[in-house]
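Left out: one protein chain. Kept in place: all the others.
Labels for the chains are A and B, by order of writing; each one numbers its residues from 1.
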Amino acid sequence: MAVLRKDINELLTQTGPGTPMGELFRQYWIPALLAEELPENDCPPVRVKLLSERMVAFRDSEGRYGLVDEFCAHRGASLWFGRNEGSGLRCPYHGWKYDVTGQCIEVPSEADNSSFCQNVQLTSYPLVKIGDVLWTHMGDAATRPPLPEFEWVHVPGEQTYTSKRWQQCNWLQAFEGGIDSSHVTFLHSGGLKTDPLFRGAKGNEYNMKDTKPFFEVADSDGGLFVGARRNAEEGEYYWRITPWVMPAFTMVPPRGDHPVHGHFWVPIDDENCWTYSFDYHPVRALTETERQAMIDGHGVHSKNIPGTYRPTANMDNDYLIDREAQKRGETYSGVAGIAMQDASLQESMGPIVDRSKERLVPADSGIIKARQKLRKAAIALRDEGVTPPGVDPAHQRVRSAAVVLPQAESFLDSCRDAVKVTPGVAQSSV
Amino acid sequence: MAVLRKDINELLTQTGPGTPMGELFRQYWIPALLAEELPENDCPPVRVKLLSERMVAFRDSEGRYGLVDEFCAHRGASLWFGRNEGSGLRCPYHGWKYDVTGQCIEVPSEADNSSFCQNVQLTSYPLVKIGDVLWTHMGDAATRPPLPEFEWVHVPGEQTYTSKRWQQCNWLQAFEGGIDSSHVTFLHSGGLKTDPLFRGAKGNEYNMKDTKPFFEVADSDGGLFVGARRNAEEGEYYWRITPWVMPAFTMVPPRGDHPVHGHFWVPIDDENCWTYSFDYHPVRALTETERQAMIDGHGVHSKNIPGTYRPTANMDNDYLIDREAQKRGETYSGVAGIAMQDASLQESMGPIVDRSKERLVPADSGIIKARQKLRKAAIALRDEGVTPPGVDPAHQRVRSAAVVLPQAESFLDSCRDAVKVTPGVAQSSV
Partner (left out) sequence: MAVLRKDINELLTQTGPGTPMGELFRQYWIPALLAEELPENDCPPVRVKLLSERMVAFRDSEGRYGLVDEFCAHRGASLWFGRNEGSGLRCPYHGWKYDVTGQCIEVPSEADNSSFCQNVQLTSYPLVKIGDVLWTHMGDAATRPPLPEFEWVHVPGEQTYTSKRWQQCNWLQAFEGGIDSSHVTFLHSGGLKTDPLFRGAKGNEYNMKDTKPFFEVADSDGGLFVGARRNAEEGEYYWRITPWVMPAFTMVPPRGDHPVHGHFWVPIDDENCWTYSFDYHPVRALTETERQAMIDGHGVHSKNIPGTYRPTANMDNDYLIDREAQKRGETYSGVAGIAMQDASLQESMGPIVDRSKERLVPADSGIIKARQKLRKAAIALRDEGVTPPGVDPAHQRVRSAAVVLPQAESFLDSCRDAVKVTPGVAQSSV
């Protein structure tokens, strides 16, 4: 199948200011931090790098959130060292003070302080708490869309859990793992049997038995539905439906009554990304056991180095690979945990994989379509100012689903309801 | 106020061989090492990088100091591994031997050893001990100026103390902190109250009360006097006078009877510099308590990793920032110690700050004038061969001062004597 030309790979992987894909990302609300990173008013500011821009986030004395240029407008000292007090963040070098909008509100050395300040403003973006996540929109305020409506951040707090981890590769190769349903049978075969947040579902059996899933990919308002069809009982198919909402929200099809999970893949710069990983249940609280398993790095979550969002198993320690466990088949690649199994392989491709060397197969059709759609949207935005899919919050009210259907049925027709968010109704799961 | 054009920023920050600012630095005697780094005859050689040149310093059997190209003229092995013995430094690879002038004095493999050696000479610079510092002059020997006469290295040993630390940014942004009197009120407010080498002076009160110092900057023979004027008692001003002697010697105005201190900022390469920090008292020995405080990293000194000149609190550990101490106001930025408060913010700007993004204010007038003066001197040297200010040792006999004057008096007129070095007379201090 066709390989990706170098220039298209660059278009899709570069998200700094002024790049087509960077402008695309700037159309959306994206996760900037976990809410836990700014736990209280006047807490320490946090360094944030997104889409190759360096900023600090802070929460002021009134609980307002701000995301502003990291560097003081005066002589460029980092505001990460700043004093967060009295409804503003003060540069510790000469006391210049900014509010959450980046507006300078005090320059102590100036006699006519207020008129001087008026013209000093840091680049800043809104920062809004929805669920356990602080969201930002780094694009033009004039065309700022309504706030995101992903179900995961709108269910009650006891029904949801979100973690994040630093991934040392470009966002696209991380994201592509998220819509790649065919690798589960291999890379995660151990996890299907043992992971407390995956095991025990009937669907896992279909998953393991049929290594040749057939893929059907359909456009959705916000992106795609990737349907992976495997043989089930006589005359039936087991369908796993993975929704993608542009630019980078994906959900894993559910398993039994386990919470359903997914990811938001956010570029830090062109060689690093944040993987936000979430689990939620549409109709019930997470059990203590489930929540603890997530904290412990099971399911789609990772165990991180305390005080950081870097996984304990990482590139520098070969992901703590255990060749004996691999040999015994407990893990397929020797790496423990579903999250790090994905991350280790995605990072192993190099910071930005050379997609001109790929050899794609029909099982990659979700990935192929997603790339086409991203490219098309980025170019339409750049050349004609077209608002891309997924910006409208209505596009975000989707779910993944795992269903068994008679062979004759179309997954899209039969699952119209299953892939929609319906409050009070559980996910469709096998 | 005007920002600095990119090309001017490059001119001021680049000091490698052949650059205008590099040539300017090569007109002066500058600190190359602390004398303690070569503690005895035939001690181990020391790697030295200055103005982007890699060298080794050594002290031979007769106590002569040498500063020579790091690499053997033969096949380029590092002479840092060399044997310092028999009045010369011998390359351990094939035994080639050099004296302190870089002259090759033995090539064991050669039959006609002396005639061969005659034509082998390493680049070398003089290395002269004055006070606790080994000074070098990396420019043309033909126009070598007389030795430096800064008071700090000429008072008796018991009256002076010098330390150094590696700073991970360009020399200019480190130096600019040294003539920036307005940040004391903010960044060092904790130190004014608690540091054993700063606290207790009457002047500190004026410093803290008036956050809007007025700046008056005057040319001196060797550079500038930066006067910062704050309100004192009725009808009086508190003046703090910071002398700068080109290229990179600055002094902090004194406080009470504390020793007076200052810095010499020396480029290692374009992204690193050595900060030499000194304290001395013109008329009395340092007390044991004072000396110990300096060793412990108080005042302008830093606590370094044993066996190195790298601060214990550094970029890799976020300067051991203590957010609780910052919250309580014990430190303004969360970083402990006056030296590291400065260094942390200067390094936070990046290796070479982009000065085209600055927003300068009248409180920066010392910095603005210093940049103009540096640029003018570098260009005059390059284009017309003009010897720059500060080369003449007479220009170096200056002091900082802190005085209270009637409002009507000019600080320059009133302080003519205070800013001059007068042996046997104490610094003018409040």
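Basically, a residue touches a chain if its C-beta (ideal position, glycine included) is under 8 Å from a C-beta of that chain, and two chains touch if they have at least 3 such contacts.
What you see is a predicted model, and the numbers here were worked out from it, not measured in a lab.
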item: Given A:P213, A:P243, A:G337 or A:P388, the one touching the chain that is not displayed; value: A:P213
item: Touch with the omitted chain, as defined above, among A:T19, A:S52 or A:T185; value: A:T185
item: Sole residue of A:S61, A:Q292 or A:S348 that reaches the chain not shown, by the stated touch rule; value: A:S348
item: For subunit A, the residues touching the chain missing from this view; value: 176, 182-183, 185-187, 211-213, 321, 323, 326-327, 332-335, 341, 344-346, 348-350, 353-355, 357-364
item: Residues in subunit B touching the chain absent from view; value: 42, 44, 71, 73-78, 80-83, 92-95, 107-111, 116, 120
